[in-house]
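All protein chains of the complex are present and in place, except for one that has been dropped.
Order of writing sets the labels: A and B. Residues in every chain begin at 1.
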Amino acid sequence: MLLFIFLPIISVVTQSLHIEHEQVFVEVENCDFFGCKKSTMVDVEATAAIKAEKPLGRFVGLENYFNRSHFASSELAQAWRTTDSFGEFYDQVYNLPLYRAIIFTLVYTFTVTPLLIILGFIIAIAVNSLHQRLKGLVIFFSLLPMIVTPLIGSLILFWMIDSRGIIGSFLQQFFNDPDLSLKASTPLMWITLMVYGVWHSAPFAFVIFYAGLQTLPQDTLESAMIDGASRWERIRYVVIPHIAPLVTFVALIQLMDNFRVLEPIVGFNASAHATSLSSNILNDLGGESQLFASAATTSVITILGVVVLLSPVLYRTWRDWDRKV
Amino acid sequence: MTSSVVENKSFSLRFISTLFIAFWLMIAAFPFFWTFWGSFKVELDFFSKENWTNAITGVRTLSTHGEAFTGAGYEGAWVQEEFWKAVINTALVCLFVVCTSLTIGTLGAYALSRSGFRYAFWLLIIALIFRAMPPITLVAGYLLPFFEWGLWGKLSTTIVVLVAINQPFTLWMLHSFFQKIPKELDESAMVDGCTNFQAFRYVILPVMWPGVITTGLFSFLLAYNDFVVTALLLSKENQTMVPKIAGFLGTTQTEGNVMFAVAAVVSATFPLFVLVMFFQRQIVSGLTAGAVKG
Partner (left out) sequence: MNKVLRASLIAAGLMTSSVAAHAACGIEGGRVNIIGNEFPAIQTIGAGAVACAGDGVEITANLTKEHKELQVPGLSGDVAEYTVAIVANSSIVPLMSNGLIRPLDDLIAKHGGNFGDNQKITIGGKTMAIGFMANAQHLVYRKDILADAGIEPPTTYEEVLAASKMLKEKGAMKYPFGAAYAAGWGIAQEFNNMFIGMGGEFFKDSTPMPNVNNEKGIATLEMMKAMTTQMNPDFLTLNNNEINAEWKAGNVAMMQMWGSRAGPLLAGEETAPGVAENTVLAGPLTAGGGSIPATTLWWDGFTIATNISDEDAEASYLAMINAIDPSIMNDEVATQAVWMIEGYEPTPASAGVFATINAGAQPYPMIPYNTHLHSALGEELPDFFSGNESAEKTLADVEAAYMVKAREAGVAGL
């Protein structure tokens, strides 16, 4: 267990502090079906000799954290010096890959998480008031968005929101705009991604809240009614305090999951309009140019981000723990 | 019953809440009905690049297969591409992931919840940090050692990795459940002459059962839906359903078989239907018993 938990964290941190050794290049002639051409190649033996000495690579300290792919300190400083208005500065910042990803990730996390909690809560209240026989079926269908593989769920929706797909066509009719396309504009794509996020995760909140409602203390509720509390007051002063711990749990898990948003961006081919920390990592690791150090750096930043996000919850847990001890 | 109190509503409120439920059900379930319906069409109809109504009428399906519905996608996925192998692999992975993570999870969470030491808290926090790490980073790091030790491509390796990735969540969730169970319960059992383990086995576990079921379901979903780990750590013959489906979609330079993928998606969702139907009561009662707490 510890092996699987500690080692990866340590190795990721180590990796983020190193870059690859300098490769030694040689000029050679390459021939294929299409003819011969002079080209540059890596001199394998010479490079391997350097590598054998220090297998981890070149130690560069925090360089990876402050290069253009990440915190971009020098680009940031320059943007600050050369821009006059805040709008211009923002444009420059948004142009840098890490900040662009962080901005989307934060907007996504802080829009989707509250919305899904609210939606999940409303569904739970509404389902709870349904007739007993209907409940089973409704719960079952409500869970569908959560239990289907995100990669595939988002793919299905990608087909449906195409400007000629069923949802896309419906929206065009609805807004009376035949050129409306969710995939062509950045704001609409952001909204689409967030709607998907809420749709996908609301069932999680729903299931947990619904379970919480089952243990609602009857006597408190009844005495509240006798006291003449309105429906809203009962929800406000009895139901919500009762399920408050559940809200914390859902918020904890969902903040963490939404902060790592990846599947909808991949499924919707949305990287032109929105990137997240996780999609940046996927970019670094995919294909032929595998940049492990850059991916490790972004991962460490992601972990730090999650710790900061969750610090209020963690503080509370710590306090509880302390009391217990 | 709670419902007797909460249900005591005015007609208009009840009407609004029913309407809301109907609306929500439509949003939640419609894409799946649409996919299910579309899985019996040809690609050109389901994609509807001409006109979305083709997906309903099935014009191209009619002209290709002579009928408005075709099982060609299913036949292709199951018979030609041997999707059933992936189903078996998924079943194995899910079974072992759920069993292993629940065993470790219940024992671990029980120990943590009964230990007052500070390190227990830090262990939980570190587990949480581990969960915060994007899985793709982990997997990329695992690749080289796994190849070197000859562990790559095996179902067992993937199961261990999935258990490790899933464990923090399992630990946190079960830990919250155990905290709800009063210490007096195991103390009284011990007074009755039970050993520590017996107390756990005969007294605590039965009380915990619904919580364990719920946690197990979440572990199951993780193993069932995982793409990153299974796509990179499993060899072709051991592939599970999700990477197999992704494989149907084709590459940059070659055409895939999208309708195989659609049929496979529907097939892959079906067991989940059965599962949720079966465990629905347990999920809800499980969460109730634990009243999960952050």
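Note that in this section a residue touches a chain if its C-beta (ideal position, glycine included) is under 8 Å from a C-beta of that chain, and two chains touch if they have at least 3 such contacts.
Model, not experiment: these values are computed from the prediction.
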For this session: Can you work out which residue in A:Ser223, A:Gln290 or A:Ser311 touches the chain that's missing from view?
Result: A:Gln290
Problem set entry | Residue ranges of subunit A at the interface with the undisplayed chain | 19-34, 37-42, 44-45, 47-48, 57-58, 64, 67-69, 75, 91, 95, 97, 162-163, 179, 181, 183-184, 186, 268-273, 283, 285-291, 293-294
For this session: In the full complex, which bits of subunit B touch the chain not displayed? Write them out.
Result: 42-44, 47, 49-50, 60, 63-64, 72, 76, 80-81, 140, 143-144, 146-148, 150, 152-153, 231-232, 235-237, 243, 246-247, 249-260
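We adopt the following convention: only the chains that are shown with their structure count from here on.
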Exercise. Hey, how far is the Cα centre of subunit A from the one of subunit B, in Å?
Worked result: 18
Seminar exercise, completed: In the complex, the residues of subunit B that touch subunit A are 2-3, 5-7, 9, 13-14, 17-18, 20-21, 24-25, 27-29, 31-32, 34-35, 46-52, 55, 104, 108, 116-118, 120-121, 124-134, 136-138, 140-142, 160-161, 164, 167, 169, 176, 221, 224-225, 227, 242, 245-246, 265, 268-269, 272-273, 276-277, 280, 283-288, 291-294
For this session: Spell out the part of subunit A that touches subunit B in their complex, as residue ranges.
Result: 1, 4-6, 8-9, 11-12, 15, 122-123, 125-130, 132, 136, 138-153, 156-157, 159-160, 162, 164-166, 168-169, 199, 203, 207-208, 210-216, 218, 221-222, 225, 231, 245-246, 248-249, 251-253, 256, 259-260, 262-263, 277-278, 281-282, 285, 290, 292, 295-296, 299, 302-303, 306-307, 310, 313-314, 316-318, 321, 324-325
